Each structure stands twice: as structure tokens, then as C-alpha cells.
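Every protein chain but one is kept in place in this view of the complex.
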Amino acid sequence: MTTPILKAVNVTKRYGKFTAVNNITLDIMPGIVHSVIGPNGAGKTTLFHTLTGTTPITAGSILVEGEEVAHLPGYKRVRKGLARSFQVTSLFPNLSVRENLRLAAQGRRPAQALNPWRRAESLTAACEIADDLLGQLNLHGVAQRASAELSHGQQRRLEVGMAMAGQPKVIFLDEPTSGMGIDDIAEMKLLIHGLRDNCTVLLIEHNMDIVMDISDQITVMQQGQILAQGKPDDIRNDERVRRAYLGSMITGGRA
Amino acid sequence: QSDVIQFGCPVPMSGPFAANGKFADMGMKLMLQKYGKVLGRNLSYTAIDTEGKPATAVRKMQEAIEKGTHFFAGGSLSSEALAMGKEAEKANSIFITYAGADEITGTECNRATFRWSAPTFGAIGQTVRPLLDKLPNAKRWYTITPQYVFGDGLLSAAKAVFKEKGIEHVGNSYHSLAEKEFSGYLTNAMAAKPDVLLLLNFGSQSSDTLRQAVSFGMKNHMTILMAWASGLEQFETLGADICDGVYFGAQYWHAIDSPFNKEFVKFVNSSLTIDPNYSLASSSICTKILLDAIIKANSTDPKAVIAAMEGMKYEGLTGTEEIRKGDHQVLKNYYLLKGKAKSKMRSKNDYADIVSFGKSFLPLDKTMCKIA
Amino acid sequence: MNNFMHFRYTLLVTATVLILPLTVSSGTLATEVLIFALAALGCNLLLGYTGLMSFGQGIFLGVGSYATGLSLLHLHVPLLPSLLIAMIIGALAALLVGWFSIRQRGTYFVMLTLAFAQMFYFLAYTMKDITGGDNGLLNIPRPNLSLFGTTLLATATPWQYYSFVAIVFVLVFWLLQRIVDSVLGRTLLAIRDNETRAAAVGYDISLFKLAAFVISGAVTGLAGGLHAMMTGLAPLSNIEYHASESILIMTVVGGTGNLFASVLGAAFYVLIGNWLSTLWPRWLMLLGLLLIAVSLYMHKGLYGVAQSLLQRLKAPCGAYPGADAADNVNSRATKEKHS
Amino acid sequence: MILKVDEIHSYYGKSHILQGVSVSVSEGEVVTLLGRNGAGKTTTLKSIVGVVRPHQGKVVFQGDNVVGLPAYQIASRGVCLVPEHRGIFKLLTVEENLTMAARRDSAWGLKDVYKIFPRLQERRKNGGGQLSGGEQQMLAIGRALMTHPKVMMLDEPVEGLAPVIVDEIVAQLKLIKATGMSIILVEQNLEVCTQLADRHYIIEQGRVVYAASNAEFLADDGAKDRYLGVNIVA
Partner (left out) sequence: MNIYLLQVANGVGIGMLYFLLAVGLSIVFGLLRFVNFSHGAFFLLGAYFSFQLGEMGLNFWWSLLVAPLAVGAFAWLIEKFVLRHIYALPHHFHILFTVGLALVLQEAVISYWGPLGNNISPPDSLQGVVMMGNFVFPKYRLFVIAFTAVMALLLWWVLEGTRLGAIVRAGSESTEMVSLLGLNINRIFSLVFALGALTAGLAGALAAPIRGVEPFMGIEALGIAFVVVVIGGLGSFFGALAGGILVGIVQSLMSTIWSEGAHLMIYIAMAAVMLLRPNGLFGRAS
């Protein structure tokens, strides 16, 4: 058995008195798609926030390839190989799509970005990644448009692209398909599935079609805690999960 | 050489000291009108808005000098006056001012700079001393002082007098030049139970202090002396009720009984239908000094005019005034006024009576002025 | 062609610096324009490129003046070192102020810089042994630019001094333009747009903001130093709230997000102010009306106006090509971003 | 016909987004707008309520052309939009969120809303910001009801919600529909749409390219495939 690439041990996050994430312990194995599902407000996004360093953790420890990162600020965890997308689209609205991706790619080597002399175009590595992603995300046509001018669906795709641009070891995707069209969802599903060739995927999704199809492992959260964990089939048949979360599953059609 | 002699009136026309600039401008204009032509040449002037900022003052003065102006009278704030004095010396021009700072004719004095107003030493000497003579039982004094060089000048002069006369200085409150709320300092002063409250601030700050002191009923328990009042402007701002019974030190008062002042007041009354206030009068007299000196030197070469000014004696607003050669300080009277009740005022601007006046100046060797 | 695109603003600035003496009759006034343009450049780097509205630029102008003043008065250093000291002190002050303020965003940031401006003012006011208090530092000399005893450039007359300042100005402008076109500049733009995302893709936003602050402080400190030499004094009014306010107004009036805009803004503000003040003692009212007019009708500042005029002129022969990333920002930046 | 959108053209800056959209809604009818991302569904809703102002065309509501009126006037006539991001006021309590929207003449009072959404009553003193996504959606719908709309427009009401919550909201929307409310629904989730709607429009690149009744649409796999890219045929 391989060792987990990411280990969360007793991770807790409190907002004031309210505990959003309560003592969660989680092992993420490399090279798989690991989904996190659960009702609204279960603390999924908050768990992502603490793992990626977007908000500081209250207690617990986080190990990336055995190295403690719990108290590193978010930008330093990027260098350890973590990257994320946001549930609520968060782009550089006034910059072009290509520039958005280039900046995201450059984030792995931020020291270069402090150079007050070199021009951005001369940093070919980042530019190549950006161009590559434009193709993969089918955003070539709008590469020079400011990202604020894209439609919601295009913005969602770019949002995922921003995480991919960091060429992470572990990529965190927070509801990447929310607001996407049905055809785009299918594409996104393929894209996410493909990602695991290069990295580990942590996925929050409410679309069970995707979750059940491409996940290797599923964690179900409820009220800040882990309710169940297992392979898609186990989860689908777990009575507690059905009651707490899946219901009659109008979303995503047949599960 | 052009056929006009150009004068500059660098004063704050905008910003918190705008009142000053407005009247100073009128004062210079009036005096130039009065003289008409000098040495057969026309007189013209430019009002220069210093905005109360030394840097702006200097910059605009440089600009005026580039355009051929060499005679400047103005600078009502210490900081701008000091700065402009330096610039005048550098650029071979003359600057005469009526600002407060002692350094102008003290440590920072120079060949090109003159000052009409009496320094802090004189202001204290001609207010605190006569008041002590009048009130021999006033043994406890409290001071309120703006914390900068000018305020410190007044304060140390006052302390010297206290020491000499065996007065108990029961406390001092320093405040910044931005202060507007004085009730805290006044509470402090009241707690010290002084016989005399000596205000060493000036302008709107001294008005605010006095107004608030009166509202705290302090006039009933002690004598209030404002050592450096700005004269008529201040009385108009405060109104007779507040000033009634309060002592004021002043450089100028329109009711001064001197030949030239009488003539001057009449002239101002007829041409502007107002009584001259301090800003107007001092700007006028400074302009007059420059004009007289130009006539005396029979030249507009600044060096010659400076030479003519040094030691010049003339009939001025406060009687016979003299420009001391060693520090370019005008030796003139300083006045102690006492505000009177509205019912006793004989005319609109008859706010106060002159209680006493006189000249006191540091001897030359104590001014620390070294004019090269 | 590519080279021209990179240098076009620097060329424009060089032209401006050469034309200014023809339109302004006073060397001092022309020098003041350039000095405040420098300060506005520093402010623009923060406002237009990093999204930080600093109400404390007067601090750096002030400490720059004091630094140059003190080094010339007491250390008797030559011209360039004294300016270098102003830059260093300006940068250090910016480091300090920035260190505390950049944790805040939006209006709180504005307020905090304002508080610092007031604090530095009162500090300068209180420490009169060093700063001269309300009187300021007087008698600051203006050395010639010389090397090993030979004078390269005299600075005695206003126009001589203007030439010196003009050279420095073009040089600094070119450097700053280079900076905003660089990777660093682009990253700052990204931070201005969305801090959370910038942090999430790996940038230490505090570090970048601090870098912008320090550059801005150095440039503004340099302006302060030049100003002290111009007037021969380092007054308290340079560090006052009003100095900060004026610098900010110049920047906004010129237009944010393009460096040349700041040159326009400063020239406009200084020259118009100077001219209006000779017309009417209540000239500040006209200035106020002008500010209102700019905020109502010139949303891209003077630069935007100039640009659209230019475009109208040369519309037939092809539009202006390389629009800067920052040019189109003003119209869309939302107010949420600032609050 | 309570609302008739007639050939409207709308722009964001210079980009021509709606290129002649026509849609109509009858009294008590539920109509959906379908289409891929960026087709212009949200823009259509915004154009109806006046947040985006159509340059051409008419929006006739109860016989009056409302194009050009400010948004608040159109809204106060009875067209209420529940936007994509719900627009809950985080600083207000649940109850304040509801009461601030109340109209004096509204048929929907606080009680009626609490009856449909009992969860909101449990949370009435909570701040709007403390609600979970599903509760926020309920609150947004409830608040819209308080304004007593004649046409309610819902923009992706179940986006990002857990399946159980989707069930709940769909059930409640059915209740609301039963009261005779006209609804325009924008939704990516076909299942939800077909359960609720009477008619469907499909928008593509700013034009209506397909319109059909619910039954027709359910049967027409070709249309779904063509316009929505649901690979049902394959």
C-alpha cells in the first residue's frame, strides 16, 4: 500500500463559537479522484479552505508528503504542490483570460514575479502552460478578453484552469461544474478524470452523475464531521447517506 | 530698466489665515495708491497667495523674483516669513514682515530681512509688567501656550518676568497648532486656581481659548490676559461681551494717538470706509517703509535700499519708529488694551481702551543676530 | 516597432519635459510641476497598479525633504548622495507605514494611511530639534552636480535646476514604466484585481504590496528631496495632510493605471492652481468646481480625455494599438473592491 | 398573457447579447428558459426587470410597455427576480429579510411564507449570513413572495444545492405554482424543469431557437440533443 500524499489529522475550524469543521482525519491517496460530498453547510468548502490555507486552521495538522504545512500561509502551500478552485468564481476580472492563466502558472515560481525588470512575455514557461490550458479548456477564442466579460460557464472553466495552471500535486476543485451547461459538464467530467494522470484530485460536487462515475473514493460530510467514507457503490447504498444527502436524486439524473 | 517698481505681497489668501491676506492685500494697495509715483516711476504690486505654506511661499516668491520683483512686504506666519527671508537674501531682494517669530531678527536674521512687529520679549514686557503694576496681588499665574518656537519665546519671556517679580507660575498647558478644543486645558487651569490666566497663543486659537474660558465662567474668578492679540480682527470675531474686562496685548490699535496714525486712519476711513485692523495697518506700514527707503536711497537697487533702511527713523503708526541697524528690527511701541462693555463703546469699533504702551527690546548683543 | 511601443511613454515624457519651458515662463514653476509629477507617479503605482489608495504620500514627501535637508546641512554630502538618502529614507518610511497598513483593505486602508499621515505630522511637529518644528529646516543649500571636483551641471538658477530635475525625472519615469511593464507590474495588477485569488495561486500578497509601497516611497522621497533643494527649506507643510491630499488628487485627476497620466495630472493641478490663485482670492472654489467636474465628466481622468481626443484625430489612419492592461480598468472597477 | 417579451435586443457595452428574444408567459403558467452557458438566459431576465436596459423591443407587462422604467418600478409592479446569487442580506435577520420586502397590499404575509418554509421560522432570528445554501435559497424565494409578485423569475434556484434540498425546493415550488403564480424558471437541470414547467424555451446565442410544451419537449430527444448537448440519442 502506498503512503497518502495528503494527510489531515484532527483538523478543526471554528468561526467564533461555531465549529464548521470538527476534528476531521482524512488520508488522500495519490493519483486518485477523491470526492467530498455532503449537504449544504456541511463544511466541505471550509475543509478546503483549511487544507489549502485560505483561512487559518484552528487545530490539527496537515501533512503533504509527510511534511507539516498546517501553519504555512496559503501562498506557501502552493509551492508544496497544492492548488485550488473556488466555489464562487474568483478570477482577475480586469485581466485577459490568457494573463489570468499565466499569472496562475507563474505562482509556482513567485520569486521570478518580483523581478521589476523582466517582461512577462519573456517568462516562457508560464506562457506555455497558459497557452496549453487555453486549448484544453477551449478558451482560445476568448483568450484576449477580460475574464469579467466571459459567461458564467466560461468563467467556471477558467476557474478550474487557474487551479490546473499551478501544475499541482494535489488539486482541490470546489464544485467545478456548478452553473455549467449540460454539454460542458460532460467535458468537465472528462477533464477532471484526466487530471488524475498527473495529480491527485480532491473534488466537491453536488452532481452525483459525476461523483459516482469518476470518483475512486468518496467522503461524505455532515455537520462538520465525516459521516461515511468508501467507494462509490458503498456510498450509494449507504442508508444514512441516502437519508442525509442523496434523497430521490433529481439532480444528475440516474445515479 | 522698466518704468514700474514692482512690489510683492506674499500673504496667505486662502487657508486658515485667509483673513490676514485679505486685509494685508488691501493695506499694500492703499499705501501704493497713496504714494502714486516714486522716483518718477509707477508702482505696481502682485498679491501672492502663500496658502500659509512656507514651501509655496518660497516657490511663488522665486517666481516673482524671476519676473523682476525685488521688494516684498508680507508673511504673516512665522514659518513662511522665515523661509521667505532666506529666499530674499539669496536672490538679492528685500523682505519686510510683521510675523511673530523672534528668529527673524534673532538667530536667523539676515541682510535682506526686516521686521516691523515687536518680538515676544517686547510683547511680554509691555503686557505682563504693566498688568503686574496694576494688580499687585495677582501672585498666581497660569499659562496656555502653543507648542512651537513662537509660543516658547513668549513663555520663556513670561517666565523670566515671573522669576524677577516673584510670581508663582502655577502651571502651563502646551497645545498643538491644530487644537480647537480647549476645555481640557481650561479645566486644568481652573484646578490650579490662578489669579491671572495668561494666553500665549494667537489668532483663532486664542479666540477659541478665550471664548471657552469665558463660557466656563473664568472671567469671574481671575483676570485674563491675551499677550499676543491680533487687534481689531479679534475683537470683531469675539464680540464685546466676551472681551469685556479682558486684557489684550497688541502691536497696533486704530485709536493710537500718534500723528501718522491719525492721518492713516482718516485715509483708510475715507477710502475703504473701515477702521484699519492689524493686518491692514502692518502691511501698509511695511510698504511705506520700503517706499520711504527707496526715496531716501534714490535708487531701486536692493543693496542701496537696504543701506537706506538701516537706522532709518520715521514717523510711524506707533509714533516715531526706528529700524535698528544691527538686527533690522523696527523699534516701536507695544500696547496693552482692556476690553470694555458694549454699553461703554462710543463707536462701532471702540472695543477697548489703551491701558499702557511702551517699547521694550532685547539689547542687540542678546538677540543672537549676526548680520554679516 | 516593438521597441517603440515600450518606449513610447518615455519618449512622450521627454517631449513634455522639453516643451514645458516653452509654455511656462518660470523655471521654479516648471520644476515644481516635475517634482509633483514624481510624487504622483509614486501614488499612481499604488492606486492604479496595486489598488491601494494611499492618503499618506505626504509622509514620504516630507521625510524625503527632511532627509535631504539634514544630509546637506549637517553631513555636507554632494547632490546625488543627498537625493539617494532621501530615496532610502522615503523607502524606509514606506516600509514602516506599509508594514502596518497593508493588512487592511479598502476604506480602512485609506483611513489607516491617513492616521499615519497625521501621526508623522505631529511627530515632525513635536521633534523640533531634528525637523525644526513649525519653522522647518532652513538654509538648505543646493550643490552643483559635480564629479571629482568638476562641475557637470550647475543648479544655481531656476532653469539650471530645472534641467537637472528634468533629467532625473525622465530617468525615473523610464524606470517606473519598465517596472509596471515587468512581471512585477503585472503581478501587482493581479493583486489589485483579486487578492484572494492571487494568494491562492501562490503569491505572497503582503510582500508584493510592500514592494510597491517601498518603490512608491522611494520615488516620493526623491520628490521631497528635490523639493527641499528647490525651495531651500524642508517645511512642516510638506508632511501635512494637505500634501497627501494634493498628491492623491493629482493622481486621480490625471487618471490611474497609466503612468503618463500622472504627469498630466500634476502639470494640470500645479499650473491651474498657480494660475487660479492669481485671479481671485477665493480660487479654491474654482478648484473645487473643477474637481467636481472631473469626477462627473472625466472618468478616465485627463489622460482619458487626451486619449479620446487623440483617437478622434487619428481615427482614419488606424487606432492606437497597445492598450495597456490597466487602461480599461477605471470604467469597471467596482466599489465593492474598495470596501 | 401577463408578460410578453417582444424582440428585445440587449447589450453589455458593445457586445450584442440578446438579438431579438421573444418570450411570453400566461397567467399561472410556469415557463422555463433553457440553453447553454452564455446563451443569454440571465440577461433575458435582467432585461425584463430593467437591470439591463434593452435597446430595442418591448417588454409588455399587464398591457404596459415597461422598457426604460427603473428596476424598482418594474419590480414594484409585480415582477420579481430571484437572482443567481440569491442576494440574501447577511446583516439582517431572516425575519428582517422578509419584512423589509413586505408590501402593505401583499397577499403573502410572514405567516404564509413560514407555512411553506417552516425551516425559515426556526431560523427567524438568525442572521442571513449564517444560513446554509439551501436555506438561503428558501429565504430568497420567500422574500420574493412577500413582495406579492405577479410574475416570479427564478435564476437557477437549485444550483449548488444538495439533492435532498433540491427535492424540498422543487416540492415547495410546486406548492407555489398551485397558488396560481406565474413563474419563469432558468435552470440547467432538465429533471427539475420538466417536473415543474408547462412550456419551455431554448435560447441560443441571444435568440429563441425552440419553443415547445412540456409534453412535446419530453418527447423530443432530438431537440435536447441539438440545443442542449445532452447525448441522449447516442
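Chains here go by letter, A, B, C and D, matching the order in which they are written, and residues are numbered from 1 within each.
The rule is simple: a contact is a pair of C-beta atoms (placed from the backbone, for glycine too) under 8 Å apart; a residue touches a chain by one contact, two chains touch by 3 or more.
Note that this is a predicted model, so its numbers are computed, not measured.
Partners of the chain left out, restricted to shown chains and counted across the full complex, are B, C, D.
In the complete assembly, the contact with the undisplayed chain comes from B:T237, out of B:S156, B:T237 or B:S360. From the options C:T14, C:Q104, C:N139 or C:S206, the residue with contact to the unseen chain in the full assembly is C:Q104. Shown as candidates are B:Q33, B:S215 or B:N298; the residue that touches the absent chain is B:S215. If you put the missing chain back, the residues of chain B touching it would be 14-16, 18-19, 22, 147, 173-176, 178-181, 183-185, 187-188, 190-191, 204, 207-208, 211-212, 215-217, 233, 236-239, 241-242. By the touch criterion stated above, the residues of chain D touching the omitted chain are 49, 51, 70-73, 75-77, 80-81, 83, 87, 89-92, 96-97, 99-103, 143-144, 147.
Interface with the hidden chain, as seen from chain C, comprises residues 47, 53, 100, 103-108, 110-112, 114-116, 118-119, 122-123, 126, 241, 245, 248-249, 252-253, 256, 282, 284-285, 287-292, 294-296, 299, 330, 333-339.
Note that in this section only the chains that are shown with their structure count from here on.
Each chain gets a centre from the mean of its Cα atoms; the one farthest from the centre of chain D is B.
Chain C and chain D have Cα centroids separated by 50 Å.
Distance between chain centres (mean CA atoms), chain A to chain B: 74 Å. Between chain B and chain D, the centres computed from C-alpha atoms are 75 Å apart.
Contact topology of the protein chains: linear, an open path with no closing contact. Contacts between chains, counted with the stated touch criterion, involve the pairs A-C, A-D, B-C. Within the complex, the chain D residues that touch chain A are 12, 15, 35-39, 42, 84, 130-135, 156, 158-167, 170, 188-192, 195, 228-231. The residues of chain B lying in touch with chain C in their complex are 13-14, 18, 21-22, 25, 46-47, 49, 51-56, 58-60, 62-63, 66-67, 78-79, 82-83, 86-87, 90, 101, 103, 108, 147-150, 176-178. Those residues of chain A whose C-beta lies close enough to touch chain D in the complex are 18, 38-41, 87, 149-154, 156, 175, 178-184, 186, 206, 208, 244-253.
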